[in-house]
Each structure stands twice: as structure tokens, then as C-alpha cells.
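I'd like to ask some things about the structure below.
One protein chain is absent from this view; the other protein chains keep their places.
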Amino acid sequence: MTLSNIVYYEPRTLTEIFKLLKGLNSVRVMAGGTDLLVDLKQGLIDTRNIISLHKIRELKGIEKKNNTIKIGALTSIQEIISNSLINQHIPALADAAKSMASHQVRSLATIGGNICSAVPSADLPPPLIAAEATVDLKCLGSSREVPLSDFFRGPRETICRKEELLTSIFIPLQPPNTGMSYKKFTPREATALAVASVAASLTLKNGVIAKAVIVLGAVAPTPVMALKASKSLTTKEPSEDSFQETALTAKEESKPISDIRGSIWFRKELIYVLTRRALDEALSRAQGKLE
Amino acid sequence: MKNFRYIGKEAPRPDSADKAAGKAHYIHDLQRPGMLYGKIKFSEHPHARIKHIDTSKAERLAGVRAVITANNTPEIRFGFLRDNLALKKDKVRQYRDEIAAVAAIDPDIAEEAIDLIEVEYEPLPGLFSPEEAMKKGAPLIHDTDVQGRPRTDNLLSLQFHHESGNLGDGKRASEYLIEREYSTPLVQQSCLGTAGCIAEFDMNNNLTIWAKTQIPFLAQRDFNRALSDMGLQGKNSRVIVPTLGGGFGSGLDTHAYEYIAILLAFQTGRPVKIVYNREEEFAYLSPRQSTQSRIAQGCDRNGKLTFREVEVLQDNGAYTSWGATYPSVMMLPATSLYRVSNIYFNARLVYTNNTYCQAMRGYGNPELNWALESNMDELAEEAGIDPFEFRMINCNEPGETTPMGLKVSTCGLKECLESVAQKLDWKKKHKKSNLRGVGMASLIHVGGGGRIYRSDASGLILKLDDFGNVYAYHGGVEMGQGLHSVLTLAIAEALGVRPENVFINPTDTGTCPWDIGTHASRGAFMACNTAILAANKLRDKIFELAEEVFPKEVEKNLKKFREKNPGYNPPEFDFKKEAKSDCFELQDGFIFIKKGPREAWLRLELARLLRAVHFRNQGQMLTAEVFYDPPNVLPDFEKGFGNISATYAYGTQGAEVEVDVETGEIRILHLVAAHDVGKVLNPLALKGQIYGALAQGVGYALYEELQSQQGKIMNPNFRDYKIPTALDMDFPIDLEFIETDDSFGPFGAKGVAEPGLVPTAPAIANAIFDAVGVRIRDLPITPQKVLVALNKLKQSQETPRRKRVNKGT
Partner (left out) sequence: MKTEISFQLNGEEVTVMAEAHYRLIDLLRGPLGLTGTKEGCGEGECGACTVIVNGRAVNSCLYPALEIEGKSVTTIEGLLGPRNRPSILQQGFIDHGAIQCGFCTPGMIMSAKALLDSNPEPSEEEIREALLGNLCRCTGYVQIVEAVKKAANELKRMS
């Protein structure tokens, strides 16, 4: 494949995109471009056509409608970090965004790209799943909204069909007394990929946990909900003991692999620690003790 | 100590403005008319026979100008033992072996052409550790040596050995004794500017090569030999060094890619550029060697060291570079760091099918220092002696001759140790068991050149022009360390001109005198010594000429001065009588009479003198040249004896760390680096050297490891090969420079380029032990290793520490 033969499209409307996606065979959608150009240059992917999204304004931006926050797929990581709606309603998502890469990359990379590249260690999916986010998948003449927790199939594999485009992410406003947290472990202070990560969401009602969601990152082919661990907390009073027990359950539920970034044993230990720390922070936020 | 005008004062580097403006030109930025782009096809097996290479598709690709393999080019042998080939013929011995190369009109086409080359292999069993490679009956990686004699095992023939005193006596005299094994990983130099060159032939078949090298003159020798191998006997190569994006030892050998560029340039008759991308730099350039060491040491009940036994096993990889001589430097700490008699040192190097290795900053010293200084703490713990006190008891002193025969002219180790203890608040913080700990480690390194070759010399030519400018031609290499900064100051200081009138010419074997290379922390030591010698010569000439010129010109000065200042009464001073060559002084470009009054007219601008002696019948222009070979000797490495350097650099570093016992994460809270530098030449540049070395030391300690699986590099990128960022280095760093004013050092200075990273890792490891009681003996100290060790410790003792340290993630 010769790179100079690649055809580049800059559609101005969603309909144009959908037509192109339907009509073209070898095609890649480019959001921020931070992965695509590198992969192309290194010969990791092969394509005849590139569809750039950068002229589609409606894919950018964050807004609140009714009880939902809508994030356009083309919204940059930097915008998520600095957006007041995000910081007010789901600070854990801003935390996750802040933990990603460098300023230079955050200005280019997008939330849609971070989700669609479906890397197991991606930072935004765990808090989004913990917040019960859904994604809008559109194509010519139809549209479907699916929970993000159902979106991933495996490393670099999603349910998004060839003719479909992920256009936006919806996050329901969290019920009162809900707190969320995202904790990740990296081998170096900055810009590193997660060796393991945990997002936790706690909703309190009359002093007991009405609902808990724990999502694990980088310890399975996709971000996964730790179902048993999440369930084990409901109706319990938040306490160090209950959090510890839950963290142990999460550790058992995780199914990491050993690779150059960490062993199975180490990643499981990390899940235990991170789960506890995420629950501690989520609790503080639910109790209004943070921010 | 003397008062200096420029030496010892903060001065911005002469090259920094261009670098800040993006105007410095690295190999990546250079173009030659008609230039082609070369690209290399590397092996896809760690050990295999090459059955067949099909280049036909690549040759047919539009834009390709040459495709070469060992089958259509002359054989070029290179390397420290000449066991490497520019293009491999029958067999590949490592993943990165060069099999074929192309030259094309643009880099994309070259890349595409490489993918079209098909190679058929017959895989052979691979050997991926020294242990495997040393087993009886292991397959031979090299069947024969360079002379064609059959080899019987995978051990290298190089011998590095030292024995002194009596080990048995030492052991018997030991009240405490400890023996442990340590290891260090493959580490990549990680120059921000990757490797590359441009090779170009003229019509006389002489070669010009712009090379990212630290050894232009040894490279010239290597390239001339290659020209000879190519049938170009008697032809010459000229090596020009562009601005280097870092070196750190990666330029101490010539590389296959350089010979390939030469072959492609000759084949096509056009300039050919090869520049590595980051992945190539990580996977196909030689890293720092991995080592395993066993150290046994003992001490008596007073803490005096009784013996030291050191065995090193070094994974050489598939071929041999200069880096194979790391043990020549390891001998220094092994025999001479702290006072110890009864020593045994032996190093073995083994061929494997791993990537072959080369030099990196410190050159064997960080590897052995890691083991030795960790072991010092372990022995101190065993003996129940405070590690600081233990080091003080055994501290080296000026004037001693060590068991290796090192003549210690000056030694500030004691001051370094004390300074670190004080800055770390050692007495208060050591042994506090609060998840925070302090540790220290010291070093010795060559500080006055390092003779590992027949010559350890360096030349300098100074040329004066009609305007009082000084042009310096020096063979040392500026690779970012600041050589040109200190050379400029040294010339200005020694000669008596302003630094802005000193111009350092680019390093070029066609114009600069010979220099062995920029290694062994010798750059500043050598260059500044040559500067002093050459300046003395030049000044002698100037003052001799001034006997005649000075009185005449000053007379004119006085006349003019009187015209402007009627009634001026000059002081009583017979400048005509006093104008003798030994009475002059040159300062900031003006010639004075030393004891004369400082009247504005009673001085002669150097430029005027130069013009006066140039523009006259039988005129002359001034130059001076020197060739300085330092007072050191080439040691007998098989016996481990010889004063390898004119002087030695010492230092101690200290670390305070905090350990997160739940994740194993290490947080550095404070680093202290105290170094015996002889004399500070330029504080701004010196601080930069040490700060930068510390960051490399922190990387070595905590993050960096080129991960090799079955000979393949698994992390050839900055995503998974972690060098410290600005956030990782976010803690206070105290620097302390001990000035011992060495008599061999220029202005008293010693070499300091490498010492800054040598003891960082053991200082951190010792601090971790102090914090949580676990001892990690293999670098890097990753959170995973710490957590595993903490777990083991917890299992072995029933009272685990339950305190939690929370760190925001």
C-alpha cells in the first residue's frame, strides 16, 4: 500500500459522512488523528480512504439537556478537563482526562477517538461506564443508543458497524448524594498508560449505599464492570471494612494478563488498592466532602 | 586558589542562542544536493542462516536507485574485535542484523522498497542469556574468530582481572561478611536526536561523512579501512560532526548503518543519508550492556574493610563494540572505592543472540557501583554500623596509591560524604522506619582522561586573525555537554581575550588535530589543558612581537591622548625600557605592561599588534598548536594494574524516598549530589551536567529497562521505555561542589560528565531499604518488584506495617 494513494475526505455534514461510510470499502474515520497517522506511518493499519471529521461542528461541544450531559464525539480531552459542566457533575471524568498523555496530545485527541480505539487501558471508558453513559451510533437512515458497557468487544474491537459513526456520548445526571472517582496506576508520574485503573460510583441514601458501580480498566480485554464487587456494597453502610471486602472481590473478579507493563499478580494487587482508594474518594464526594 | 576572570563564573553557552532559535543544524536537518535516502532491512530472526535474499521487487520500484546486500558489495568488517559485518552474509546472530539496504529518492519510497525485499531463513537455536550461552555444548554464535580460527565456546577472549593481597587472609580477618548477587538491565542512551549520517564521495573517490559520532578520528581510521575493503586503497575519509542531539556513549563506535550509507553512496555516486527513527534507535542501536555481579565483602569489628571479591558476567550480545571494555572501568570502584586490601576481581563477557551493546555514560561504573554500594550498605547492616560512618571509616584519602595503582592526587570523598549526611539530615532521618528513608552511595571515576588506547591525547590549534579573534580547532565533540562552553572560557582565560572573540570551529577531521574521542569524562579536562598550553605558546609569540610593536603604537596612543587632553601629564614610567617580552600581560584583548600604570593610552589592542605584524614586509600571522597527552598509563587489564587517569573524580549522592507499601511505588523526596570536581569551570554548565546525570540516574534506578524477549526488543518507544519527565523530577535537588584544586587539572578541574549518574541508583536503593526494609538487587526498582519484596517480608515477619500512605493518582 502506498501512502500517497490515500484519498482524503472532509465532509461538512453527517449525511455526507454516512454516505461515504456506506459507499467506500477500505476506509478509516479520523477524529483527532493522534493514533491514525502514527499507525499509518508505521504500517500498522492500511487504508485507501480517510474521512476527516474536523469540519463537522455538531460533533463538538458539551451541553446539558434535561437530565443528561451530551458530549460530542469530537470534543477534545482538553475541553473535557476544563469544562465546567463536567467538573461540576462528573469530576471523575475530568480526573481521568487529566491523567491522559500530555497537553499537546490532549488538545488533539478526542473522547470519541479514545472510546473507539478500544484500547484496554483507555482512561475515559471506566468513569463513563461507571456513570452509566450511553453512546449514539448513527448511520444513513438509522440511529441506535447503546450503553457504553456493551460497546466494547475486545482490544481494538467494538460493536460499531462499518457504516456507523459514534456521534455523541450521553451521561445521565447522577442522583443526589452520588460520588465518583477514578484511580489509575502508572509506572511513571506522567503521560503513562494505566497498568490498572478503577472507576467507582457510590450513591448514598439515608447513610447506606443505595447503589455502587465499580469498573476496572487495563485488567481485561475491555473495561469491565466488577459486578459482584459492585453488588456487594448495596444496602451496606460505607466503612473501611466493607470497602476492603469489596476491593478483595474486585481483585478476584479481575482477569488481567502479564505483559511488559505488569504481571497478573501485580495487577490484581493494584486492583485491590485502587478499588479501595476509589471507593474512599467516591464516598467523600458523595458526602460532599470534596470540591 | 587563583582568582580567575572567566573561569568559575556563570556564563551562557556559546551554542545556546542558536539552539533556542531552532537554528542549530542536526544531522536530521542537513541536506546535500542530489541526496538519496537510505533504509536498512533488518533480520526477522535472532539466529538463523540466510538461505536466500530476493531483492528483485525492490529494484523494480520507481524511485529506487540502489539495492545492496552482502552478495553484491565488498565485505566490510568492523567492531572492536572486528567480528561484525556491515551487511550479513550467511548468518544472522541477532534480531537487528543488517541484511539489505536501499537508496531511494525519498524516505517513503525507501521504506516501501525495504518491505519488498524477501528473505528466506533457516532458523537456528538462540541463546538469550549468558548462562545458556556458557553451557557445555551450547551452539556457537561465532564459529570462528576474526583470524578464521575455530572457536570452542561463546566466551570472549578479552580478559579483565585483578588480584591483590590475599583473599583468604582477608576473609579470616573478617568479623562480618556478606555475599550477594546484583544485576543491571539493558538501558538505552535515549538521545533526543536519533542516530544518522550522510555519506558522499567526490570524483577522486575520497569520502566525506557527516556522522553522529563522539570519535571522529577513530571513525576516520575505521572508514579508511572500509574504503580499502571496497577496493579504494589509499583513499581518505573526512569526518564532519554536525550538532549532536545527545551522545551519552552511543557515538563511541562506528556503526553498520554508516558503512551501509558509504556503500550506497559509492554505488549510486550520490550523497546518501540514513537517519534512524525512534523505533530503529531503540531496537537497532546498541544499548548499555546488562550485567550480573557477585560481590563478597567483609569487615572487622571496627568496620574496616577486610577483603573484596567481585565477579562480573556481562551479556555482550552478538557482536563486540568498545563497550566490551566496561570492566576496564569497573576495576576502578572494585579496587579503589574505599580503602580495601585483599581484592579479587574478574569479569567475563559472553556472546548471546541478544542485541549487541555499546558504551553509555559511566561505562561500566554505574553497573558495578550499583552492586558495590548496595553491598556496602548490606555489610554495614550486618555489622550494625551506620552506613555513613561505615563509609567514613573506609574513606579514600589524597596521596594514596590504590591496589590498582591509581595515584590519588586529590580526593574530596570525605567532604562529599559529610556534605550529603548534613544536607540529608542523616542523623535525624536514618533508621526512622516511618515509610520514609535515606540512603547514600559514593563513586570514584576517571577525572583526568582515561587511557584505554595507545594514545589518550588531544590536540588544539589556535589561530588569530587581524581583528583579535581566536579560532580554535579541537578534535573533541560537543554533544550537548558543554565542551565548547568551557573550551571558550579556558581560551579566553588562558590567553587573555574576551570569550566573545573566541570561535570554536565545528569538529572536522579535515581541519582539527587528532583526539582519541569524547569519552571517559575527558572532554573538558583535555580541551582546557590544551587551551592553557596553546595559549601560553601563543602569548609567548605575541609578547615577543610586542617588544617591537608596543613602544611604537603606545607612543602614537600617547600623542593622540595628549591632543585630546591638553595639559595631560603622564606618570613617570619608561614604557620603552619596560617593554620586554616577560613584562607584558594580555587581558581581554589588550596588551599591558604588568607593573605599569593603568593609563588608557598605555595599552595596545591585540588586533592592532596583529595587523602591524601581518601587513608589513615579511609579515606574519599567528597560530599555535599543541598536542597534549596526559600523565597516565595504559593499564595491564589482565593484571588489573595501572594508573589509568591523571586524576580521579569522587562524589557522594544521597536520596530521601517514601514508599507506598500498597503499590510499591517509590517517591523521591530529596536528592543530594556532592561531587569533587577539582574546580568549577562554568557553574551554569556544571549544574546542568549534574542535574541531567541525576535524571538519568533516577531513570536507571526506577524506570529504564530495554525489555528483550528471545532477543527481541519489546518496548522500542518512549511509551514503554520510560525516561523521567519534568514531573518525575519534581523534588528538591541539592548540589554541592567540592573544589580540591587538582594539580593535573586545568585550573584545577577534574572531569565530571559521567559521575553524576554513577551512584544515584544505589543511593535510592539504600534509602528504600531504610524506609521499608526491603532490598532490591536488580535494576530497575519497579513498584512490582518492591511490592513482591514487601509481600515476602510481610510473610516472613508477623508484624506487618499497617500504615497507609495515600498518594493521589
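All chains are identified by letter, namely A and B, in their written order; residue positions are counted from 1 within each chain.
Everything below uses one rule, namely that a contact is a pair of C-beta atoms (placed from the backbone, for glycine too) under 8 Å apart; a residue touches a chain by one contact, two chains touch by 3 or more.
These numbers come from a predicted model, not from an experiment.
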Touch criterion as defined above, residue of B:Arg32, B:Arg278 or B:Arg775 at the omitted chain: B:Arg278
Missing-partner contacts on chain B, residue numbers: 10, 12-13, 15-26, 28-29, 189-194, 243-248, 277-278, 479-482, 684-685, 687-688, 690-696, 717-719, 723-727, 729-730, 733
Those residues of chain A which, in the complete complex, touch the missing chain: 3-8, 10, 30, 32-34, 37-38, 40-41, 50, 52, 54, 78, 101-105, 107-108, 189-191
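Going forward, only the chains that are shown with their structure count from here on.
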Residue ranges of chain A touching chain B (in the complex, touch as defined): 2-4, 42-43, 99, 183-193, 260-263, 265-266, 269-270, 273-274, 277
Chain B - residues contacting chain A, complex: 108, 112, 115, 279, 662-665, 703, 707, 714-715, 719-720, 722, 724-728, 730, 782-784, 787-788, 806, 809
